[in-house]
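Left out: one protein chain. Kept in place: all the others.
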Amino acid sequence: MRSIDRELVGKGSTPTHVLVLLARHATDIEIAQAIATLEGRGAMVQSTHQGGQTCLVVTGLAPGMDSSGIGAMPGVEQVLPVTRPYILASRTFSAENTIVDLGGLPVGGEGLLVIAGPCAVESRAQTLTVAQAVARDGAQALRGGAYKPRTSPYSFQGLGSEGLEILQEARARTGLKIVTEAMDIDQLAEVALIADAVQIGARNMQNFPLLKAAGEIGKPVVLKRGMSATLTDWLLAAEYILDAGNPNVILCERGIRTFVDHSRNTLDLSIIPAAKAETHLPVIVDPSHATGRRALVCAMARAAIAAGADGLLIEVHGNPGEAQSDGEQAIVPSEFRTLMQELSVLAPILGRHLLPAPIAQPAPAE
Amino acid sequence: MRSIDRELVGKGSTPTHVLVLLARHATDIEIAQAIATLEGRGAMVQSTHQGGQTCLVVTGLAPGMDSSGIGAMPGVEQVLPVTRPYILASRTFSAENTIVDLGGLPVGGEGLLVIAGPCAVESRAQTLTVAQAVARDGAQALRGGAYKPRTSPYSFQGLGSEGLEILQEARARTGLKIVTEAMDIDQLAEVALIADAVQIGARNMQNFPLLKAAGEIGKPVVLKRGMSATLTDWLLAAEYILDAGNPNVILCERGIRTFVDHSRNTLDLSIIPAAKAETHLPVIVDPSHATGRRALVCAMARAAIAAGADGLLIEVHGNPGEAQSDGEQAIVPSEFRTLMQELSVLAPILGRHLLPAPIAQPAPAE
Amino acid sequence: MRSIDRELVGKGSTPTHVLVLLARHATDIEIAQAIATLEGRGAMVQSTHQGGQTCLVVTGLAPGMDSSGIGAMPGVEQVLPVTRPYILASRTFSAENTIVDLGGLPVGGEGLLVIAGPCAVESRAQTLTVAQAVARDGAQALRGGAYKPRTSPYSFQGLGSEGLEILQEARARTGLKIVTEAMDIDQLAEVALIADAVQIGARNMQNFPLLKAAGEIGKPVVLKRGMSATLTDWLLAAEYILDAGNPNVILCERGIRTFVDHSRNTLDLSIIPAAKAETHLPVIVDPSHATGRRALVCAMARAAIAAGADGLLIEVHGNPGEAQSDGEQAIVPSEFRTLMQELSVLAPILGRHLLPAPIAQPAPAE
Partner (left out) sequence: MRSIDRELVGKGSTPTHVLVLLARHATDIEIAQAIATLEGRGAMVQSTHQGGQTCLVVTGLAPGMDSSGIGAMPGVEQVLPVTRPYILASRTFSAENTIVDLGGLPVGGEGLLVIAGPCAVESRAQTLTVAQAVARDGAQALRGGAYKPRTSPYSFQGLGSEGLEILQEARARTGLKIVTEAMDIDQLAEVALIADAVQIGARNMQNFPLLKAAGEIGKPVVLKRGMSATLTDWLLAAEYILDAGNPNVILCERGIRTFVDHSRNTLDLSIIPAAKAETHLPVIVDPSHATGRRALVCAMARAAIAAGADGLLIEVHGNPGEAQSDGEQAIVPSEFRTLMQELSVLAPILGRHLLPAPIAQPAPAE
């Protein structure tokens, strides 16, 4: 078996994909023969595992090939036609929800994930203060950019490696998991060493080399939806990561660009049930970037959970007026506390609960 | 005092508006003098009432005019500058929420309004069946178009007057209030005679002659947001109705047109808190037209309430597969029942409750 | 034969439409029998004329009906299946371009129509001055609103009947044809009496009662594209007018609402070749409302003609800074003169020419 030959795949506009599920009792020889037979007929075959069984992802199948013939091969249990352009991200590949392990936190099950913190890591003091506040009020993970994508080259671009060190210290002090962004392949390697999950931002949702590289790290990826991405675009971006070997993708809706002027972007909550019908991956929501206005954040956070989101990514800043980026969309710790109280009551109504907050670590001597 | 002279207003791009609140003890002579003084300086003055006090809506004030001078006039209690293009719809005009009386139902307070029913009145049997189902499950009002705006002239255009009679019968049998659409001035007169609230559809949100006419009827108006309307456009459309004398406007978000393809329109829930910060009018949500997909409706209904909506407008059809219009977005009665149960638990979390369902009328002998 | 029974049409989501072209030698009896046969099978039939032949528009044909059977009926020359939701607007109905007669001007052929003038008729002097300027520089028609759709009720709403009288005088003095807007059915009757073509604005593109009424007037209709209308929506709006009996529809692209902020709307010039492939109706372009910025108007006017537009609708104002509406998008007469000179050189490159300017009438004694 060989990896998918990219040069030969996808010439037609509607590629024919199938998933071949092998029996649990299939022998190695049967599996090798099935692969050889499929490849012999011009298909590309990738072997993966799904629910404890070997599963072959077969792309570029010649149109004339008899799919019932595949089903009759020894060791083959079931042949599933894939009617979507994405395969590994589809419900055909996994009817069960994927539970992503984010530093020990199970994301995508009944528990709701709350990632909170500043837009950017601006200083040690600012970060630790906010981290302690959000941990105390029930967040399980800390957000905060060390590397910041900024529209202007003259805007604050993040503290870089120093920011990552601050995040590490915040984790050590609070027990919060760390979610932070990488913008290129070099940053990806550095961030993956430290973070519990790596964020790929909206502007990089179709940065395909970065997606492929994110498929090779051993940490979960939070994949933000592009500002003009359809659901299919988004799931195909996830497919790049999954196909490159990383099954731990958390989708994050953060608003699309429309004509409206009452919010910075338009939060598209209807994509939550739509995505969950198509994919087994968790879906969380960032109401801060979506609205761009502090006064709208908490209402949208509640609405996101009511719409079925698996978690939230929220900006909290101790002093939004002095934030180096996006201060106008950050809520303050007291608002965050109220929100968490509301969510703790709302979640059970929807058959959910908040994931447990970290047990604070004893602060190391300074 | 005379009505606003439209020919003279609004020459500048940023009209200067003020609200002049008169003291409760102001005499008729003082009021008349204040108006005369303002008009004498070139302003247009309209007298209205707000919280038991006389209030003058002053537009077209000459830039040089001293607004502190106005405040010194006898009988004047307060002068409020209006920084928005809308006046009567603004929070400056009324800081308190307006409670619209929809056939006895208070809309815009703590109680949540649920208007449910078919897209179109297709027949007596279909309408009565759905009406009884939604009344039984807690809806307080019935929707259903007798006059239908249809993209194609070859599509079903509604039963017209016969449809209105069916709606009347449905009200008599179930106690549900009736909300139905009017598309032109003639229909408005006919519909207003029968309905408890008249709907103005998204395609007519900027049909200004219709808005002015809707300002002269004695029934509440449900004003749907246009598919490409900003919040300001929407509130100015409401202002046309308010300015023409009808204070009972219920705003209804129903999705905007964007590039997405997972839903027919994009439900913009962030406009709920944004609108409520700007206006005292109630805001309800139509998740059916917004999503265009039955599978997304209930999640969006829950999210709308969590975002702060004052009610819902939902399509329910006994047999969506046979609906003459928009069947793919109607939920069935069993889904509606489940939704209402969810909402009855969700509402108290948010400090709200469902308005009481009608007490069924004894069915008249047939 | 009876008119289309709206109650019965269009239940299915994909109506089956056919055009039945009758032979030139078909007798009245053959025609009546063909109609009776089709109606007997449940179809709705409307008789119209196309290229000198009788043509039956058949909608709601039962799926099982054999369309080859229709072709065998006496007097039937050809049966054309219609694959679009619009019929009379489609190229199937007329492969040849429709040439609309606008007060004697042939619109939709090789000649380019230029309609120029102020956004609104503000006064007699302002209108006559601009009319004389644009007539002198080659415009063939005058635009100017007597009834103005304004986003705010406090903005100038037009001079109404007095404005129509001013436009009549401008025509008498300059020979320019008059194109002006009607916003409701009452205005439509009044405007149609005076104007050479009646404009239906973008906000009324799906005001279906108005479209039906516009189908019954004896004047051409300039139908602006709605701000969020697809090509199909637009052609179906035209279909309402055509279906109601008025074959003289001129489509006018005026920009769609998008996220951009360098222009008020986004002029969608690609709809010109796309529309012309679908429909036989003329397509003109309004670069003034599309861009909302004077500095962009002339470049977009040239581009529209290069893209294949049949004409332009341009705002020209003698003193844009003092315009009562949309002054920031009006060009001044000297810019208009330069533009007309450019177009007179550009048009022949594209196989077009400017329609002849009116021969000025002797000014009546004042």
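A, B and C are the chain letters, set down in written order, and residue numbers restart from 1 in every chain.
Basically, a residue touches a chain if its C-beta (ideal position, glycine included) is under 8 Å from a C-beta of that chain, and two chains touch if they have at least 3 such contacts.
Quantities reported herein were computed from a predicted structural model and do not represent experimental measurements.
In the complete complex, the hidden chain is touched by one of C:I256, C:I314, C:A330 or C:L355, namely C:I256.
For the chain missing from the display, the contacting residue among B:K177, B:R203, B:R257 or B:K276 is B:R257, taking the whole complex into account.
Only one of A:S155, A:N319 or A:Q341 touches the absent chain when the whole complex is considered: A:S155.
For the chain missing from the display, the contacting residue among C:A36, C:A125, C:A172 or C:A295 is C:A295, taking the whole complex into account.
As for the chain not pictured, it touches subunit B at residues 257-259.
Against the chain not displayed here, subunit C makes contact via residues 228, 230-232, 256, 258-263, 266-275, 277, 290-291, 293, 295-296, 299-300, 302-308, 342, 345-346, 349-350. As for the chain not pictured, it touches subunit A at residues 4, 6-7, 9-11, 15, 17, 59-60, 85-87, 149-157, 159, 183-187, 203-204, 206-210, 212, 226-228, 232-233, 236, 239-240, 243-244, 256-257, 324.
One rule holds for everything that comes next: only the chains that are shown with their structure count from here on.
Path length between subunit A and subunit C in the chain contact graph, taken as the least number of steps between touching chains: 1.
Among the other chains, A has the CA centre that is most remote from the centre of subunit C.
Per-chain CA centroids place subunit A at a distance of 49 Å from subunit C.
If you average the CA atoms of subunit A and of subunit B, the two centres end up 39 Å from each other. For subunit B, the set of residues touching two or more other chains reads 228, 232, 256.
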